[in-house]
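Here the complex is missing one protein chain, while the rest keep their positions.
Right after this comes chain A.
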Amino acid sequence: MQMLSFLDTFTAFPLAELEVGKHFYWEIGNLKLHGQVFITSWIVIAILLTASVLATRNIQRVPQGIQNVMEYALEFVRDIAKNQLGEKEYRPWLPFIGTLFLFIFVSNWSGALIPWRLIELPEGELAAPTSDINTTVALALLTSLAYFYAGFSKRGLGYFSKYVEPTPILLPIAILEDFTKPLSLSFRLFGNILADELVVAVLVLLVPLFVPIPVMLLGLFTSAIQALVFATLAGAYIHEAVEGHGGEEHEAH
């Protein structure tokens, strides 16, 4: 942190502070929680809940307004799940993949669109929940659990035959793959979102007006793509676990 202390001289622009690695700690028992992440995630959850309640409160045969938007969102996540899992298998996994996509998407965009810096915290700053590695690791581990559960419930103990299936020589690599999947999922999302926010913050430090706008738009685009990538990969991993063989075309990311 001391390395970037020269940035403190730029505090003339209070909206453009860089506070990586500082957190607003909540202490519950022996645990130290990153409070800013909880606050922003709760706001994101509240946005999603309000949108879905408003959309379903008064359902029309011909959708209008927010119902239209939410129907579009539902069709979008359904297409993601259907493309990855296939027509027959996708339905039970649609809520999981859809929740992942919507939560990550709204989180990423909230970091760019909601002016969090206007809210003062004693320490640290509010930002997109996905720019904290704990959030992304939690989502990636949930994905791991989901595909283990999918494979185990579908194929029973036969699921574990995939570790020795072509040849037992590849057993270490097959086990290693189970660790690299959540690692790459979480690092990809975390790195992209944090990089977006850092680039925007540095540019705002240098030129406060107008110049950062194209980069902000690019950030919106990449964060939407990252939400899509996370949901797609979760679907691909679950499909691979359910199907056993033939999941190779989704491999090697």
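Heads up, the rule we're going with is that a residue touches a chain if its C-beta (ideal position, glycine included) is under 8 Å from a C-beta of that chain, and two chains touch if they have at least 3 such contacts; residues count from 1.
We adopt the following convention: contacts and distances are computed from a predicted model.
Colleague: Report the protein name recorded by UniProt for the chain absent from the figure; options are "ATP synthase subunit c", "ABC transporter permease", "Sulfite reductase beta subunit" or "Nitrogenase iron protein".
Modeller: The correct option from "ATP synthase subunit c", "ABC transporter permease", "Sulfite reductase beta subunit" or "Nitrogenase iron protein" is "ATP synthase subunit c", the UniProt name of the unshown chain.
Colleague: Of the residues listed, A:Leu141, A:Ile173 or A:Ile225, which one is in contact with the missing chain?
Modeller: A:Ile225
Colleague: Of A:Val69, A:Ala195 or A:Leu217, which residue touches the hidden chain?
Modeller: A:Ala195
Colleague: What chain A residues would touch the chain not displayed?
Modeller: Residues 1-4, 20-21, 184, 187-188, 190-192, 194-195, 198, 222, 225-226, 228-229, 232, 253 of chain A touch the chain absent from view.
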